[in-house]
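Apart from one protein chain that is not included, each protein chain of the complex appears where it belongs.
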Amino acid sequence: MADTFSGLINYWVAIALMMIGFYIVIAQGNLVKKIVGLNIFQVAVFVFYISMGKVKGGTAPILDDSIEVYSNPLPHVLILTAIVVGVATTALALALIVRINRAYGTIEESEINEQDNVLDASEGKP
Amino acid sequence: MIIISLLFFMTATAISMLWLRDLFAVVMLSGIYSLFAAVIYMVMDAVDVAFTEAAVGAGISTVLMLGTLALTKSKEKVHKKIAYGPLALVLITGGILVYGTLDMPHYGDANAPIHSHVASRYIEKSGLEVGVPNIVTSVLASYRGYDTLGETAVVFTAAIGVLVIIGRRKKKRKKTGAVNDGGDIA
Amino acid sequence: MAEQSNMFLILLVIIPLIASPVCVLLRNATAAWAVSMAVAWSVFGIAIKLVNDLSASNQVLYYRIGGWDAPWGIEYALDKVGGLVILVVSIIGALSLVYAKRSVEKEIPPERIYLFYAMLMLCLSGLLGIVITGDAFNLFVFLEISSLSSYVLISLGKDKRALTSAFNYLIMGTIGATFYIIGVGMMYMMTGTLNMADLSTILPAVADSKTVMVALAFLTVGISLKLALFPLHAWLPGAYAFAPSVVTVFLAATATKVSLYVLIRIFFTVFGKVDVFETFPIQPVLLVMALAAMFIASLAAIWQQNIKRMLAYSSIAQIGYMVLGVAIATEAGLTGGIIHIFNHALMKGSLFMAVGAMAYGAGITTVSDMAGMGRRMPLLMAAFVVGGLSLIGVPLTVGFVSKWALVSAALDAQMWPLAALILLSSLLAIIYVWRVVEIAYLKPAPENAPKPSAVPLSMLIPTWVLALASIWFGANATFTMNMAGSAARHLMGGY
Amino acid sequence: MMHQKSVLRVVSKLLIPPILLFALYVQFHGDFGPGGGFQAGVIFAAAFILYGLIFGIANARRTVPASATRTMLALGVLLYAGTGVWTMLLGGEFLDYNYLASTPIAGQHLGILLVELGVGITVAGAMMSIFYTFAAQTLDGDEDIEEEV
Partner (left out) sequence: MMFAAAALGVLVAMALAMFRAFAGPTVFDRILAVNTAGTLTVVLISVYGFLSERPEFLDIALLYALINFIGTVAVTKFVQFQGLGYPVGDHEDGDI
């Protein structure tokens, strides 16, 4: 039991972080905050990945004659790519937010939806 | 011990980001959140990832978010108490994930399948096949070089996308048609 | 397995990928269009060549990127289903570029046009990359290339709701991709590999572990978000309704199909040696979702005023049919699902092209704007009617072929009520298609309506090519049926 | 305004050349230690971001104009993909660096150098371009690009 706990606690905390991020994304109405939530979510996933690559007693996967055990380099490579994808998404989302703020005058989801509903409703009528 | 306390800091930071209404503070905290994550990567031997996360998460993202706040609003307006629907969804998702961890190899287990199949070849042979000491670099640029090409394309997409969405064109002299240069896009 | 590597696989993806920075460097709308046009048609040629190779060799085509053997490097693999999907993507890509020239000139600010083509090329490259990759993580990378570029493309719509639609799609898409990554991570954790073929050989040993089960759940949910499967479809109507016409045509006919293909790939290739539908309780869930999509989305379509949004809801319903085919999980069912990927691309492509062209000529956006269109733009309206008949599933159209395949699959699998429900949902399609047709032909145009401007041939011809194709492949379904049939046989394991 | 903040100005002027140098170090030392094209690109861009923050965006744009960042963006991707195409022309698979030089190891070294350079150029261009675009927006936007319904 204690073994399970100490062996999995990293993953659990990472999952808790993911869920905090996920909650911010789906429950909070502010667009910037949604993006921050998305970042929290993604970084937590990265922590999850890096955790699985660690080998006890290993060190960073940079070859050196004096070292026997290395941690797994593959998750590192994957997460490098994922981080880049994450920042790309963030940049695009922020650009969209700037435009949305200009078009709607707000970055709160509820106010945007109100304006959208008005537009949707006016569409059918001549 | 370092990892646990840093994870604790990260959780605390995330929770306070959830509560704070001042977006400016939220953005600053998200920078520090990334910085903590970067130290965790470093402690878990992922030095390259730590390097990138610090540069990107704490550096570029923060600057961009500040830039966005400057152009929008820096206070969150409505503040819902607790949204029960999303909360339930999140708890269920989290529950499923935790359930999935139960059969996982434990943290740091050297016998986990993940370390034996593909990765062991990288560690044993990359020195001979690629000849670069940093295994992450050899996997990144050679074995899985194609992923990195995709990654470059993603960065390219994002930059062009930002230009498309908010890039300002050069002020046109009226009615002169499409002569514009020096602008962002055309 | 013959391991002859086929270099056309990589060319298919790399050519549009290279075209994109070239477009940026050219910095000229016409030149960018010309480059994209050349690229899209050569991609189409390569796709035909690959499909030929596939049917000649009856084997999976491979390409080893970087010269590294499969589980260590990234591998490209193309099977028959993939062949059909790349055919769909490249046909639509080629035709929509013909269509794009004039349409884009009208809808997008002139200084952004060359960037638009750069984005379109990236999107094309991403979609093709998703289809032919044999590596679970590489799929994510290309998924993101195509997603990011489609967010940008959608946000170029004139209406300000295009911005919020793009943003919503971005949020949902990123959550989907992140779920996918979690799933891949968990599978990787249990198997130590990312290569799909390799995964399929290792997974059976660990398939009953909780981790793999959760991994499958997350992969399914993540892809379903991209696929807009019923309860996760919220991003789709707005995105299709407010994007520029070309973008709607391109995405509606390709993006969801590619996601469906990923789902099929995960169920039948990655988990191919595990009986997914026996081991995991996926079938009932998928069936319920598919049926809900068919009915609820069709009902929603009936109430829409915006015509593009109506067609978008109809797309969600049609995705329901495809998923239904997968969920029946017999060879016949899968054939129905796969053939509908192809057929739906043809009909939705022609419908959205017709609507886009009418918007170009007469500025229509809503169903009531269509009044008198039957007389004002007879050719386009006729193409619309052909597409609409296909949606309903009238004989001699592709829609009939798919529905017939699905119904007979349901009957084969002893699922009587399912067959009845498929027919019943067609009735709903009749209602929403008829609504438009009635207004277009029976209602006179308003007095003060301006005379519609001439629609350029470059928009008319692709519309009609797709419309005619949907009649041709409806009357003569041997090619598609054979292709889908042998693809399904391959997926189900009996070659 | 910022003109009086002499501490910042002096410190930044002193810092920017070492930052650029550090970026080059990260770029070319990535084979041996942590680092590589992506990180180097970000650091390289960070130098210009710092410059832009302290001395104004207009000045930064004069140093590296937007057209230059756009060209960098495209060139990096082309360099990367071009390396792959080049190996194909030499008879190998796409991105098979073994064909680039007489011995596989030398080929791998050259290949990695080239693609990392491609990544670095694209990333630096992208980050600068994104920063420029954001930093020069005005609150109400340019009516030139406002497309209201």
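We just call them A, B, C and D in the order they show up, numbering each chain from 1.
Assume contacts are C-beta pairs under 8 Å (C-beta built on N, C-alpha and C of every residue); 3 or more make two chains touch, one makes a residue touch a chain.
Fair warning: this is a prediction, and the values are worked out from it, not measured in the lab.
Within the full complex, the chain left out of the display is in contact with A, B, D.
Although one chain is not drawn, the whole complex shows that of B:42, B:97 or B:141 it is B:42 that touches it.
In the complete complex, the hidden chain is touched by one of B:31, B:105, B:131 or B:145, namely B:31. Where chain A meets the missing chain, the touching residues are 59-60.
The missing chain lies against chain D, touching residues 1-2, 8, 12, 15, 19, 22, 26, 29, 33-35, 39, 43, 46, 49-50, 52-54, 56-58, 61, 66, 132-136, 138, 142. Interface residues of chain B with the unshown chain, by the touch rule above, are 2, 5-6, 9, 12-13, 16, 24-25, 28-29, 31-32, 35-36, 38-39, 42-43, 47, 50-51, 54-55, 58-59, 62-63, 66-67, 69-71, 167-171, 182-184.
Definition applied: only the chains that are shown with their structure count from here on.
By number of C-beta pairs in contact, A-B leads over the other of C-D and A-B. Chain A and chain B have centres, each the mean of its CA atoms, that are 6 Å apart.
Separating the CA-averaged centres of chain A and chain C is a span of 27 Å.
Residues of chain D found to touch two or more other chains are 32-34, 38, 70, 73-74, 77, 81, 84, 94-95, 97, 130, 133-134, 137, 145, 148-149. Residue positions of chain C with contacts to 2 or more other chains are 17, 20-21, 24, 65-66, 109, 137, 141, 144, 148, 151-152, 155, 159-160, 182, 188-189, 194. Taken together, the chain A residues at the contact with chain C in this complex read 18, 22, 25, 31, 34, 38, 41-42, 45, 48-49, 52, 74-75, 78, 81-82, 85, 88-89, 92-93, 96-97, 99-100, 103-104, 112, 116, 119-120, 123-124, 126.
Remark: chain D residues 70-71, 73-75, 77-78, 81-82, 84-85, 88, 92-98, 145, 147-149 touch chain C in the complex.
Listed in rising order, the residues of chain B touching chain A in the complex are 3-4, 7-8, 10-11, 14-15, 17-18, 23, 26-27, 30, 33-34, 37, 40-41, 44-49, 52-53, 56-57, 60-61, 64-65, 67-69, 71-73, 76-78, 80, 82-83, 86-87, 89-91, 93-94, 97-98, 101-102, 104-110, 112, 114-115, 118-119, 122-123, 126-127, 133-136, 139-140, 144, 147-148, 150-151, 154-155, 157-159, 161-162, 165-166.
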